[in-house]
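Worksheet: one structure, shown below.
Every protein chain except one is present and positioned as in the full complex.
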Amino acid sequence: MRIELVKRKEHSGVMALLSPVIAVGLTLIAAALIFTLTGKDPALGLYKFFIEPLTDTWSLQEIVVKATPLVLIACGLAVCYLSNNWNIGAEGQFVFGAICGSFLPILIPDFANGATLPLMLVFGALGGAAWGLIPALLKTRFNTNEILTSLMLVYVAGLLLDYLVRGPWRDPGGYNFPESLIFSDAATLPVIGDGRMSISAPIAVLVVVVLAVVLAKTLKGFEIRVMGESPRAGSFAGFSSKRLTIFAFALAGALAGLAGTMEVSGSLNQLLPTISPGYGFTAIIVAFLGRLNPIGILIAGFVLALSYIGGEAVQASMGVSDKIASVIQGLLLFFVLACDTFILYRLRFVKSRKSAGVPEVSHV
Amino acid sequence: MSMAGEEHRAAASVRSETGTLLDARGLTKRFGDILANDRVDLAINKGEIHALLGENGAGKSTLVKMFYGSLEPDAGTISWQGKPVSINSPAEARALGIGMVFQHFSLFEALSVVENIALALSDARDMKALARRIEEVSTDYGLPLDPNSIVADLPVGIRQRIEIVRCLLQEPQLIIMDEPTSVLTPQEADRLFLTLQRLASEGCAVLYISHRLEEVQRICHHATILRHGQFVSECDPSKETPASLARMMVGTEVVGVSLGAHQATGGTVRLGLSNLSAKASTPFATELRNINLNVRAGEVIAIAGVAGNGQGELFDAISGEMRVDNDMVRFDDVACGHKGVNWRRRKNAAFVPEERLGHGAVPGLKLSENIVLTRHSTRDGLTGAGFVSTTKAGELEQRIKKNYDVRMSHDDPEARSLSGGNLQKFVVGRELDRKPGVLVVNQPTWGVDAGAAALIRQALIDLAREGSAVLVISQDLDEIFEIADRIAVISRGYLSEPEDAYTMTRERIGLLMAGGAEENAGAA
Partner (left out) sequence: MFEAVLLTVITAATPLLIAAVGELVVERSGVLNLGVEGMMIMGAVVGFAVANQTGSGSLGVVAAIVAGMAMSALFGFLVLILVTNQVASGLALTILGLGLSGMIGEAFIGVPGLRLPELYIPVLSEIPFVGPVFFQQDALVYVSFLLVGAVSYMLFKTRAGLILRAVGDNHVSAHALGYSVVRVRFMAILFGGACAGLAGAYMSLAYTPQWVENMTAGRGWIALALVVFASWLPFRVVAGAYLFGAVTVLTFHAQAQGLGIPSQFLSSLPYLATIAVLVLISANRRLTLVNTPACLGKPFVPDR
């Protein structure tokens, strides 16, 4: 008896929609298992992790607050992955963008007017784009693998932030804590609702809509899709893979930098040694769960933001380690990848033949 | 046919009654929806050269892979020397005495000759002893090899030797050869035939897969013909005519192409290459050396050449994927070596590359989207203000589908779901639909069924007769003689001076392929 993968003639549209759903389902089962293994009630664990956060308006807003950077970063990553640029350094682009965006309020705190916030966001986006351009240029100029270079820069950006916050940018009136001064109101994102949601959320939705249109309907989107699947065909179409690499990394870096600046000026209101619970890496999962499609990413961002809040919830109420969120996120990515296989392939069960005789072949 | 050919033909005409070596009955193999082999019968006698004939897609490769243990039959029996056997792996096939020389070689580029051969032998341990054996056997059969050379450095003709010597070292009783001459010059092919005849006289049978009728008639004792995965007939090829063999292979009267009125050369030069030179972009690419060529309106120029002599690089230099010095390429006398592919398309040029999936078309995209691929900047109305018009793309898809008889299972499918012939018709049709003034095609009918091939070749001729300049690069000499007005040969990056097709012979082409092109490099 043997199981084989058989290539389908065309992508299965049904599986493309079902795959993320099945992946989430399998993750729920795995999560229940983990709860059991740690000696906790699985039903309670699942409820506290996945359901309860959805029942309360405050936690719903918290989910949106966490989903916003995830969605923004993942949109940029989708453009990268669709065009075969493996940007793993979004976390670093997030941090460096936040640094650049905080330049104004920290170094020129008296510049506090209507222009402050827009300028911060612009600097943040530009900073993130610049950090993303480093691996891009190394790839186009020297053919260096972008996975490792973009990743190394994550560590470098983190160290830079740590240095600034403990050193030259430390708040002189902050009792020696490693943190920058608190941003003025002019440098803080306006809030929506009664929780911590800010205008970053609608900005993220706007980015999703624009990207969805670009990818589906424009020549640029066509170029991105072609270059990812068949670079040779893309070159035949007159597209330049080098220019696309620069574009993709710059865009992803800009979105990550924007997300970083908005996180710092919205949620945190200052610069700290750690400003991200791993958004740049979780966004990779968001991108894949959303099948590299902006609308899918919007939903996936929500799901993964839920996992952050759920992790905090089970830690507070059941004493489970909040690292369980990372474990569940990692498992989710595994299941997403596994289920995605069935979009292009089908299972086939074959009994090996010992002698002449028609074997039983059943297709799944 | 040459004198040597006549002698070979006489010797090969009798099927020796030496007893059945391999007897296959009712072999069936299915891949998903495709029935590659449908109850095929085949019997090979000891010491005979047995041809397996059929056009592209008839199921020949699939069938022999079952003899070699690479594939498992879904039904049917195989008997070897009278006893039923089940060949479950290539190692078992080798143990029985069956060897195989693959069409697309099973070689490892980064490894040496002796390492490559060791991998095909089930129990080779002592590399030094093996190296000595390789030298002995290869020289003995007239196919000398240096055991320590790295395969990546070797040209195609030598690589095939490795495959053959690899088989010979196991003292096989049956050697399966899958389209062996597709990568050889005519002279190298002659040398191969001598080797095969020697093997046959020593008692080793050869199963010779080909779609080249002339060769089969020359050297094969017996032939089995497949069509669409089914056994059609068996015969003595020397008693048949090329037409009757072709009819058995294809099933209908094969319509030859009509050349139309042959134009006297004298049309304006639409595409000009002057001293086109380009360094190899990777260690495995071919350098282009001083190529000169003028392609005139109204003519079809064919460039003959065995794979790996610079065809792809030449195509890329002409299409614009590879930039060269500005003056080296001229479209309608405008220097454009620096310009990209879409600039050249706007000058009413069109291009069809060798690889349809992955280069000419994106496998996972729909046909309508694949139209946008090459026509988004040629003022076809496919784009406006950065947006792509799916309606216009759909219109064009319907038109191309109709005009070029592209068959598909449902409307606007993904490119990968089309058969080779249909996809090629689409890719060629996509460009012809623009009525280009210059068309450059690389391997127009490779891997395409006879019906589609005939349609494509006729379309190329018709385009030229309507006044366009057509440049065809092909490895298929039959095709070249069918459609070309003038023929040039590319060899190791050099291009010979084009000669009139009526006076060109296969021998001359063979000589040019073997190095004559460098001496006869055209000077425009």
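The first chain written gets the first letter, and so on, giving A and B; residue counts start at 1 in each chain.
We take it that a contact is a pair of C-beta atoms (placed from the backbone, for glycine too) under 8 Å apart; a residue touches a chain by one contact, two chains touch by 3 or more.
Just so it is clear, the structure is predicted and the values come from calculations on it, not from any experiment.
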What shown chains does the left-out chain touch?
-> A, B
Can you work out which residue in A:Ser59, A:Thr149, A:Ser230 or A:Thr261 touches the chain that's missing from view?
-> A:Thr149
Hey, which of B:Ser106, B:Gln230 or B:Thr390 is the one touching the hidden chain?
-> B:Ser106
In the full complex, which of B:Ile78, B:Ala120 or B:Ile487 touches the chain missing from this view?
-> B:Ala120
Touching the missing chain, which residues of chain A?
-> 4-5, 7, 86, 88, 138, 142-145, 147-149, 151-153, 155-156, 158-160, 162-163, 167, 273-274, 281, 284-285, 288, 321, 323-331, 333-334, 337-338, 340-341, 345
Residue ranges of chain B at the interface with the undisplayed chain | 31, 69-72, 89-91, 102, 105-111, 115, 118-120, 124-125, 152, 282-284
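Throughout what follows, only the chains that are shown with their structure count from here on.
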Between chain A and chain B, what is the gap in Å from one C-alpha centre to the other?
-> 46
Chain B - residues contacting chain A, complex = 32-33, 72-77, 84, 86, 319-321, 340-342, 345, 351, 353, 355, 358-365, 369, 372-374, 376-377, 383, 386-388, 409, 413-414, 416-417
Which bits of chain A are touching chain B when the two form their complex?
-> 6-7, 9-11, 217-220, 222, 225-226, 229-230, 232-233, 235-238, 352-359, 361
